[in-house]
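Data block below; observations after.
Missing here is one protein chain; the remaining ones are kept as they sit in the complex.
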Amino acid sequence: AAPAQAQSVKIGIVGPFSGPFAHYGALFKAAAEAYVAGQGGKLGGREVELIYRDTGGPNPAQTKSLVQELIVKDKVDYLGGFVFTPNALAVAPLIQQSQTPTVIFNAATSSITEKSDYFVRTGYTLWQVTVPLARWAAKQNIARVVTAVTDYGPGLDAEAAFKSEFARQGGTVVESIRMPIATTDFGPFVQRIKASGAQAVYTFLPGGPPNLGFIKAYNENGLAKSGVRFLGTAETDEFDLQKFGDSAVGLTTAFHYSGAHDSAANKAFVAALKKQDPGAAANYASVGAWDGMHVIQKMIEATGGRKDGPKAIATARTLQWESPRGPVRIDGKTRHITQDVYLRQVEKVGGVLVNKEVESFGPQVDHGLAQ
Amino acid sequence: MSLLLDIRDLDKRFGGLHVTRGVSFQLHAGDRLALIGPNGAGKTTLVNQVSGVLRPDAGEIWLRGENVTRLGQAQRVRLGLARTFQITTLAPQLPVQRQIEMALFEREGLGGRAWRSVDAYPALNAEAQALLQRFGLRAHAATPTEDLAYGEQRLVEMALALALRPKVLLLDEPMAGVPRGDGARLLAALDSLPRDLAVLIIEHDMDLVFRFASRIVVLAEGAVLADGSPDDIRRDPKVRAAYLGTPA
Amino acid sequence: MTVLFNIAVDGLAYGMVLFVIAVGLSLTLGLMRFVNLSHCAFAMVGGYCAAFLVRQAQWNFWLAVPAAVIATAALGAVLELLVLRHLYRRKELDQVLFTIGLSFFLIAATNALAGPQVQLIPLPPGLAGSVDLGFRTLPAQRLLVIGAGLAVAGAAAWTVARTRFGIWLRAAVDHSGTASSLGIPIRVVQCASFAAGAALAGFGGILGAELMPLEPYYALKYLVLVLVVVAVGGMGSIAGSLAAAVVLGVIETASKYLASDWGSLFFFLAMAALLAWRPDGLLKR
Amino acid sequence: MTEAMLKLESLKAGYGPTTVLDGLSLAVAPGERVAMVGRNGVGKTTTLRAIMGLVPLAGGRIEFLGEDISRLSPHQRARRGLGYVPQTRDIFPSLTVEENLLAGLKHRPRSAVDEAYALFPRLAERRRNGGTQLSGGEQQMLSVARALLGRPRLILLDEPLEGLAPLIRQELLNAFQAMSRETGIAVVIVEQQVDEALRYARRALVLDHGTVVHESDAQVLLRDTETLDRWVGMAVH
Partner (left out) sequence: MNTSTTLQGPAEAPSEARHAAAPRCRPAWRAPLIVLALGALACALLPEQLGLMTRIFVAALFVLSLDLVVGVAGLATLGHAAVFGTGAYAAGIFALKVMPDPLAGLAIGIGAGGLLALASGAFLLRYRGFTFLMLTVAVAQIVLSLPQKARDWTGGDDGLSGFTVGPLLGRFAFDLEGRVAAFYALAVLVLLYYVARRLVDSPFGLAVRGIHENRARMAALGTPVYRRLLAMYTAAGAIAGAAGALSAQTNAIVGLDSLSFALSAEALVMLILGGAGRLGGALVGAVVFTLLHHTAASINPYHWLFVVGFMLMAVVLVSPAKAWGWLRRRAGAAS
């Protein structure tokens, strides 16, 4: 290989590029390339080569062999990506052994960063955004809440987070509904929510069709009309938001990033992203990748482009910067991103639906690890 | 001669259709019995009950002194019962010799052996080839069964039943569709069967029936219409009216 | 008590959606004996066409639906003429392989053309709201599905069982050569039947879109569900499919009301029990 | 011989690489009863299938009622008046007995199935049964009746007597005799029951290796044991 080639830094991006979750991969790619392009094509003065690997859905075995190949054959210096928790967990032993710094853009189970010293996370965890929401709900004189979450890892995480914090605040969770992951007809669950007599429903759903189905059922079965408040997190994600139509107006969520966040950094991010890929949505996945690339850039700068995992991670632990989502820093202990979480409401601005940030809860750590 | 098959008051209905009505008859060693009767009289259904494909609604079937009415097909085969099918029923893609060997392995109780190759049983391999030789199929030993001409498949059908070395053999229209030239070959094969074997044959070709059978049972509307020697049957006016038609 | 009513209402509505999506496959699989695993891909095509016509081309909903159904039928007919007819006599596994490949291809094509997002079919004002049932409300669209499902069931069952065409179709499938020697135009019959199956799929895709949202992976996502309905109902039995869809729909709904923690366990347990009890279909005598 | 109804001119056909029919020619006059005999595998069935359009022709031509039908599909030939009873019977298993008959009606009204029940009363008793639940012989009756319902002007019968009881065999042949007298239907019958077929037919053809090797009056052939032994191999009498 040519010397210039030998000096380039290799970054493996692992995510779903095919299958039902392929849009995550597309967003990772768009944001990462937008970031690199914004730095003049170089990070820390080095050429970078992005190598994409497709995991499909949650498929730890395949992910592991892909990452093994990235490390052994492609000799990547950094890894990024990861949408699903089991895929991230699968590579923990590999990156620990090979000392490869790995930035998690999305996978949101708290415990992941504990599994290897080389994990850094620029996404969010459900505890991080749910705990402030539970506190806020209690303050609104909402005493009785029903939780309705999709029955899989993140959903259970969300349910646990809400229940424990809401109880601590003196509220009651009157019923905890778990909705099977393959649910298409949400009518029955909405009827149960209605029958539970709660004042609000806290919900967590995986993106895409279930979001749509739930919110449609929420409106069609008259929940909104009968005054049962909607409390969510990623449900009004910018990727699906426009599909909801006017029925989404007024939905309340707590989240760390809104595409409508009002700051110069965010405007720059949105512009760069749209320039890279006009179809890409500015949402938690793309912002996770964008900030993830920022962390990688800082690690490259600190190590001078040489492969030195421990040094790179030591640098990452101290990072602090202005992200499109607001001010953030990497928690030195947990290697998880500490960020502001906002209360948002869906509003229609100029014919499009946006998540309007109405209140900031201030910087939040990963409450899940604090447990 | 010893009693091999004893059918007692067999009854069978398909929904509202009464196909077998109190049929009884016996088969002794050495018998050459022809079962004849109009189409739809219930001949095949009777064979199906005897061989265990169908369960009778009432009545009993005794095979070599054992009541087999409730037993499965496999147990009846082990007691020495073998049959052929009116409509060719073979494994189409297996080579002809393998087809025969399957029967031999089952007969010897080796069908569950799961380690040594089928080629490692030379005695049985040779026996299969000898059997094929007897039916003039030796050259086709490696031919997939479905590639054989129809008449040859009928021969394989017969060879399979014989491979089991049965005590009681049930043949359901073995000559159907076989030209008389080939039929002669089949007949020769039948004639060379061990004398103590009991054979029940269903056949509509009366020339053949009268040449082969030592006894004839006539079935009509599910019931036994007549049972006797070929000469008796030939002269029986009831049989003529129901089955034979013009004087044979 | 209310729970029971709720289960009945929601179960029926859900079951009818299952039925309209599955009935076309019951026909192709049961009557044509063609293992068409791309059935849901045809449903997706129908749905996407309708979504495109209503949203992009601004057609009237009531006009767009028949147009989309016809378009799906046409696609089915063309595919049948070009390729699928050569597969009727092939082994089932070949049919499986080909139609899975076709589904993959259509998924990729849909993804490339329309992107990965969910496609919505905007409903006309009359259908968008809810209907008050006294003790609760029900989306009006669900009533349309119930009505349309019953109509489809009636029409299809009548065509298959009572008309000359139904007899021709079944004859052509059993022994095509002999059927044609009796004067039956088998190619026309086969092509028309396949197109009809595709049309029903498209219709189901449109009507079911409220519950089973249209996205590229639609083609594989609901395949198992549809196969379950067809199997429990008995291949080729329209009344059976209807019964199976409603029974399974009610069971699934009941499990959502009463035991949702167990996910689809009860659905599959019920399916196994029903199949074990009636291996050839619910309504088989 | 009067003007031919069906004329085959040096037909060539086969399956894949194997040629079965090798320049076969024959003609059938209106209302004629022709028996076609020959050893196993000489191409009798293939001839009938070729006439019906069920095997592709590699050469030659088929004329029916003065029209070249070589390129027509089987159902078009059927609509021009050809009928066929296949050797394998081919009862449609997913249809009931009555529906099997309806399948043969072409465009005639449903009530026409009564003709079939008049011919074979046994079928009337089984009309609601599944087609393949019938006994072997009943299936044969059904197959014949089904083909007759289409009112063919010429019917091709491939071993129609197989599996039928002697009484029924006679009745069937008598029925054909009556039919050809009344409606002028022409019959080509292939049979292994050579004597019965020859007694019934007017003219006889002997096939071997895909060509007609002998042609004569049927009654003459019936007594011509030498020819029969040579080409048909029936040392029965």
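Order of writing sets the labels: A, B, C and D. Residues in every chain begin at 1.
Criterion: contacts are C-beta pairs under 8 Å (C-beta built on N, C-alpha and C of every residue); 3 or more make two chains touch, one makes a residue touch a chain.
Nothing here was measured: the structure is a model prediction, and the numbers come from that model.
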Touched by the hidden chain, restricted to displayed chains: A, B, C
Sole contact to the chain not displayed, among C:63, C:83, C:113 or C:151: C:83
Contacting the left-out chain in the complete assembly, out of B:24, B:93 or B:229: B:93
Residues of chain B (touch criterion as defined above) contacting the omitted chain: 51-53, 72-74, 76-78, 82-83, 85, 89-95, 97-99, 101-103, 105-107, 110-119, 121, 125, 129, 138-144, 147, 160, 164
In chain A, positions touching the absent partner: 17-18, 22, 25-26, 52-54, 57-62, 64-66, 68-69, 71-73, 85-86, 89-90, 92-94, 97-98, 109, 115, 151-153, 156
Contacts of chain C with the absent chain, listed as residue ranges: 29, 83, 86-87, 90, 92-94, 96-98, 100-109, 111-112, 224, 227-228, 231-232, 235, 261-265, 268-269, 271-272, 275-276, 279-280
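Convention: only the chains that are shown with their structure count from here on.
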Given chain A and chain B, the chains that contact each of them: none
Chain located farthest away, centre of chain D as origin (C-alpha): A
Distance between chain centroids, defined by C-alpha means - chain B, chain D (Å): 30
Distance from the mean Cα position of chain C to that of chain B, given in whole angstrom: 48
Contacts with two or more other chains, residues of chain A listed in rising order: none
Multi-chain contact sites of chain C, meaning residues that touch two or more partners: none
Pairwise touch network: line, ring, star, complete, or other: line
Contacting chain pairs - touch in the sense defined above: A-C, B-D, C-D
Chain B residues within the chain D interface of the complex: 14, 17, 36-44, 86-87, 149-151, 173, 176-182, 184, 204-207, 242-246, 248
Residues of chain D that touch chain C when the two form their complex: 49, 52-54, 73-75, 77-79, 82-84, 86, 90, 92-95, 99-100, 102-106, 146-147, 150
Touch list for chain C against partner chain A, complex: 2-3, 6-7, 10, 13-14, 17, 111, 115-118, 120, 130, 136-137, 139, 210-213, 215-217, 221-222, 252-253, 256-257, 260-261, 263-264
